[in-house]
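What you see is the complex with one protein chain gone and the rest in place.
We call the chains A, B and C, going by the order they appear; numbering starts again at 1 in every chain.
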Amino acid sequence: MLRPEDPGAAPQILSRLAQAYADVRRATRALAAPLSAEDCCVQSMPDASPAKWHLAHTTWFFETFVLEPHEPGFAPFHPAFRVLYNSYYQGVGARHPRAERGLITRPALQEVLDYRTQVDARMQALLARPLDAQLQALIELGLQHEQQHQELLLTDIKHLLSCNPLAPAYAEAAYAEAASAEAAYAGAAMQDAPALAALRWLPLAPGLRAIGHAGEGFAFDNETPRHRVYLNGCEIASRPVSNAEYQAFVDSGAYAEPAHWLAEGWDWLQSRGRTAPLYWQRSEDGGWAEFTLHGLQPLQSAQPVVHLSYYEADAYARWAGARLPTEAEWECAALEFAGEVPVQAAARLHPASMKSADAGFCSAPGEVWEWTQSSYAPYPGFAPAAGAVGEYNGKFMVNQYVLRGGSCASPPGHVRPSYRNFFPTVACWQFTGLRLARDL
Amino acid sequence: MLRPEDPGAAPQILSRLAQAYADVRRATRALAAPLSAEDCCVQSMPDASPAKWHLAHTTWFFETFVLEPHEPGFAPFHPAFRVLYNSYYQGVGARHPRAERGLITRPALQEVLDYRTQVDARMQALLARPLDAQLQALIELGLQHEQQHQELLLTDIKHLLSCNPLAPAYAEAAYAEAASAEAAYAGAAMQDAPALAALRWLPLAPGLRAIGHAGEGFAFDNETPRHRVYLNGCEIASRPVSNAEYQAFVDSGAYAEPAHWLAEGWDWLQSRGRTAPLYWQRSEDGGWAEFTLHGLQPLQSAQPVVHLSYYEADAYARWAGARLPTEAEWECAALEFAGEVPVQAAARLHPASMKSADAGFCSAPGEVWEWTQSSYAPYPGFAPAAGAVGEYNGKFMVNQYVLRGGSCASPPGHVRPSYRNFFPTVACWQFTGLRLARDL
Amino acid sequence: MLRPEDPGAAPQILSRLAQAYADVRRATRALAAPLSAEDCCVQSMPDASPAKWHLAHTTWFFETFVLEPHEPGFAPFHPAFRVLYNSYYQGVGARHPRAERGLITRPALQEVLDYRTQVDARMQALLARPLDAQLQALIELGLQHEQQHQELLLTDIKHLLSCNPLAPAYAEAAYAEAASAEAAYAGAAMQDAPALAALRWLPLAPGLRAIGHAGEGFAFDNETPRHRVYLNGCEIASRPVSNAEYQAFVDSGAYAEPAHWLAEGWDWLQSRGRTAPLYWQRSEDGGWAEFTLHGLQPLQSAQPVVHLSYYEADAYARWAGARLPTEAEWECAALEFAGEVPVQAAARLHPASMKSADAGFCSAPGEVWEWTQSSYAPYPGFAPAAGAVGEYNGKFMVNQYVLRGGSCASPPGHVRPSYRNFFPTVACWQFTGLRLARDL
Partner (left out) sequence: MLRPEDPGAAPQILSRLAQAYADVRRATRALAAPLSAEDCCVQSMPDASPAKWHLAHTTWFFETFVLEPHEPGFAPFHPAFRVLYNSYYQGVGARHPRAERGLITRPALQEVLDYRTQVDARMQALLARPLDAQLQALIELGLQHEQQHQELLLTDIKHLLSCNPLAPAYAEAAYAEAASAEAAYAGAAMQDAPALAALRWLPLAPGLRAIGHAGEGFAFDNETPRHRVYLNGCEIASRPVSNAEYQAFVDSGAYAEPAHWLAEGWDWLQSRGRTAPLYWQRSEDGGWAEFTLHGLQPLQSAQPVVHLSYYEADAYARWAGARLPTEAEWECAALEFAGEVPVQAAARLHPASMKSADAGFCSAPGEVWEWTQSSYAPYPGFAPAAGAVGEYNGKFMVNQYVLRGGSCASPPGHVRPSYRNFFPTVACWQFTGLRLARDL
């Protein structure tokens, strides 16, 4: 997003970081605006955090890592927050148990908003001073970190609302697509929906490539170092799998047929009693509806399928005679077949339909995170940053799988070919879908 | 509380019930007044319910059992509430899972308060009409039911606040006792505290007695029918066990000595890692502090010990060379040695100290619920009421133990000798203590 | 069984105890005779113990409580056995975890049999000497203890074999009843089976009674002291509930109807997915079969229903418009309506049919344990024995319910009116049934 500048440079340069700070912080607050204090307080499962916690924890990051060592005469907003809003940084000390984040009714939402306001003012005071490159980079990391939590805030509140039998909407605003053409096809057979872009197979030739962050702009440590990989060659789909395609899998009885599933995936299915993706439910007319941030909506055939676990993505690929791509294949294809990437103004609340006019690899850039078959592991030569912020990525490099792309809920700037998202195989409350690949 | 009246009686008679309705409903709302919407929404464990749920469920009782069959042109406030706020009445139909009551951020607290307001208006309209005795009894049951939830609201919010590392207070108001004499003894050795009433042993002679509701005033079905019992004779303590006495048990190492405990109680201790009562914690000066609805407070020696499980009550009694009384012994003693029972104006937030001036059995009437060794079982000839309200008590008559007396948080009118409270042996978030008995 | 004798009495008196010792010990061994070393080693659930453990633990009792303090120059058979075969006696010290008893493949079965042989020889040497009354009582307690384990050995092995999809039989020997008349009715409608004794209601008048061990013969401490109780009067059934009667309950859909069940019982049903008693399964012809120690057998209509949890017994009684008796009612009725009790030579492997010729209360004495509604609690004035053997009964007096009567698998001499068996409400692997009572 921003490159560090020489501390001696003109003030208008530095104010770019200050402006970015203000923008990101304002965006987080805007995401919480449609929510009541009650919505912001509750935790629906250990994996998800309350919105209030996201608001406070992202602030804690700046207070703890930036202000505490760099602000003259630092005094904490509240001494207990150091423990209360630490996520997992062992280097910082104790932390409140993750599964009990929802029990903290006090401080109230308003007090947390006051915490944000105060820290923002102190941060802007600090940002008005010359900052060395290392401190600029740290603040930039804090902003990227906060943007990651913006996406989590949306997926976490979506999960919470989905647990409510009233199926309340996060945003009552008109459901753009449903109001448009697609709604007309709701009753029609899905294969007739004209809006869905045809799936094309893009050839990825064997050969040496390089992947990883190339040096321009911000990147997380886990995207580095850039390094060589050898691809054995494959074909990769021009777009993610659609709802219509996935529904054919569901309707074929696949959730009752062990042959399609990894052994562990089958056990997971049985233990959850899952017979369709997380937020799908039968509608009264026998079709499918999907819980969204706009409430319960008819399933849209041309939208990418979303909220899949790794097991579901893998099983679909197997059923379709294909496989998941590796993360190296994905990254190389994204660069080689880059289409026109529409500039995305802000996070949206649901993946858009994949229109037939789309072309190139990124036919639906940043609509859904795409599972790859690559386990999340350090790149050759990877070294985490020193100090507590070094706990950012490396300590999670086991038993998780890499997702590439970016979702409708990803903040602008977080959709880049080298970005490595990662989740355990059972996670399906994120906007997770898949793209097919197949061996030559 | 109230006896049903002839429907043809004068209107001022009926308005007694209307007045009682207004009083009880107002009291519930007052208990929630110090709480934020966030406080009211969260559930800290499956056994406890959110305050908002208590506010709604008690209203649901009147809407479902009274208005639905008796209000002309009945229409529900919200059709989903029938399921959402059903506690356990199978006869009414489906119910929201108990452990997920805290996930319902919507309806908001304000909407639930509106629900109360609307139902109250409709109930007052109904109460202005002549009602037959059966309907009066049903409304009276609804009020008693709501009063039981008033006590639960306090104990549930206490548990929630206790999970918060900030140890927030429900009521910041001056901690009456702490501000008075006792505070002076905080540092002194406990046995020197002059306020504690001496424990006397009251003799209960062998012989036939009768227990159970005698017919005057309201009683729950589980207090009936009145029936004969034979007591083999014992001595029973003049007051509950105090903090000072229980602390001697703790300080003796009793939580590490299996000989004092029931086998199941010892296993429970180990599984929880408990080394003292639920809300006790070491204070910085090496003494004990106790989490209360007024926040963390120094342990008061002359107050009755509170928040004990059955296992802890039983172990203390064994250690003290005594035993728990049976519920029949308790009830008979309460009648035979009835002291002057001070009129209690309202529920209070913590048990009062047991003053040396107290006399008779009820030296601290209604300060703590007292565990008895009696399993909760139907009285001879017991028959539950017909219909869904018949699920009120009888279906829980297994694996629970009877508690007698009443606590500081019990509403006025709920402290009577025949009242049977009941909880599983592991419950300790209620205001539960004990009184000793011993065989002759 | 035996009364202690004056140590100075003639040797033939003492040899009665020696003879009893030899008989009981031989009987235990005989029960294990049909079992392989593999059968004897495995533990099918934490509640059940391996047969080898029963063989060793009963021996440990004599070695630890009798030989260790009383044998000159005592040396243990194996020093590790003190921990390995301690069941729960905290006074003795450490113990092997209960749920891991099945992991002890060594010592081998043969070594445990050698342990028995050696301890038996040492015990007989001790029994040949004059013994004081206290030691005689202790040995008698050890024999009664071993007899209790004989019954557990059978129920535990039955559970283990029931987990085997091959449904193997403990004893292949001809299934006495199945080979006789009843087999002819297997296909006929159950109500036509002529062998079932008609159920009569025996009146139990209100009034003062006394229950508890009266002083003649052996009794466990929990049967004492004898004390007065007041009965409010009821009617009690002349025999336990039969398979035919219970099948009508099952066939009525009762396992899907919450109204019949205690709230906790209903939750238990759901969590287990239980739709019939533990060992029942549908036979190929659409009828019911039952797993027995003789393998899978057609359900016999005139046999008492068996292997019920407390919840099932309670639900049946409610469905039948009756209730479970209290233990005091049971004991008084057993004495007042005592029929002719056939002398039982040895434990049998399955309850016998209740023949129409039976009369009096004990129409099927000792065929099934009968659940009562009485929680297991100390009698007034109860005091456990001193020392580790005092842990025998008292420490389990919570959250268990009393069963009266005795089962086909109970050793001769264990069927007496004052005997108090006890199990948690979920237990159904014992030979547990029920008898109805109803208020006047």
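Just so it is clear, a residue touches a chain if its C-beta (ideal position, glycine included) is under 8 Å from a C-beta of that chain, and two chains touch if they have at least 3 such contacts.
Nothing here was measured: the structure is a model prediction, and the numbers come from that model.
Participant: For the chain that does not appear here, which of the shown chains does it touch in the whole complex?
Facilitator: Even though it is not drawn, that chain still touches A, C.
Participant: Can you work out which residue in C:Arg29, C:His70, C:His96 or C:Arg200 touches the chain that's missing from view?
Facilitator: Per the contact definition at the top, the residue touching the missing chain is C:His96.
Participant: From the list C:Ser44, C:Asn222, C:Gln373 or C:Gln400, pick the residue that touches the absent chain.
Facilitator: C:Ser44
Participant: Which of these, C:Ala30, C:Val83, C:Ala338 or C:Ala383, touches the one chain of the complex that we don't see?
Facilitator: C:Val83
Participant: Residues on chain A that touch the omitted chain in the whole complex?
Facilitator: These residues touch the chain not displayed: 88, 90-91, 206, 208, 227-230, 232-234, 258-259, 261-266, 310-311, 314, 323, 373-375, 377-378, 380-381, 395-399, 425, 439.
Participant: Determine and list the chain C residues touching the chain excluded from the picture.
Facilitator: Touching the missing chain: residues 36-42, 44, 80, 83-84, 96, 100, 102-109, 160-161, 163-166, 168.
Everything below uses one rule, namely that only the chains that are shown with their structure count from here on.
Participant: Among line, ring, star, complete and other, which best matches the way these chains touch?
Facilitator: The chain contacts form an open line.
Participant: When you take the mean of every protein CA atom shown, which chain's own CA mean is nearest to it?
Facilitator: Of all chains shown, the one whose C-alpha centroid lies nearest the global centroid is B.
Participant: By mean C-alpha position, what chain is farthest away from chain B?
Facilitator: In terms of C-alpha centroids, the chain at the greatest distance from chain B is A.
Participant: Take the average of all CA coordinates in chain A, do the same for chain C, and state the distance between these two points in whole angstrom.
Facilitator: The computed centroid separation for chain A versus chain C comes out at 60 Å.
Participant: So, what's the distance in Å between the C-alpha centres of chain C and chain B?
Facilitator: Whole-Å distance between the two chain centres: 39.
Participant: Hey, how far is the Cα centre of chain A from the one of chain B, in Å?
Facilitator: 47
Participant: Among the residues of chain B, which are close enough to touch at least two other chains?
Facilitator: Residue numbers touching two or more other chains: none in chain B.
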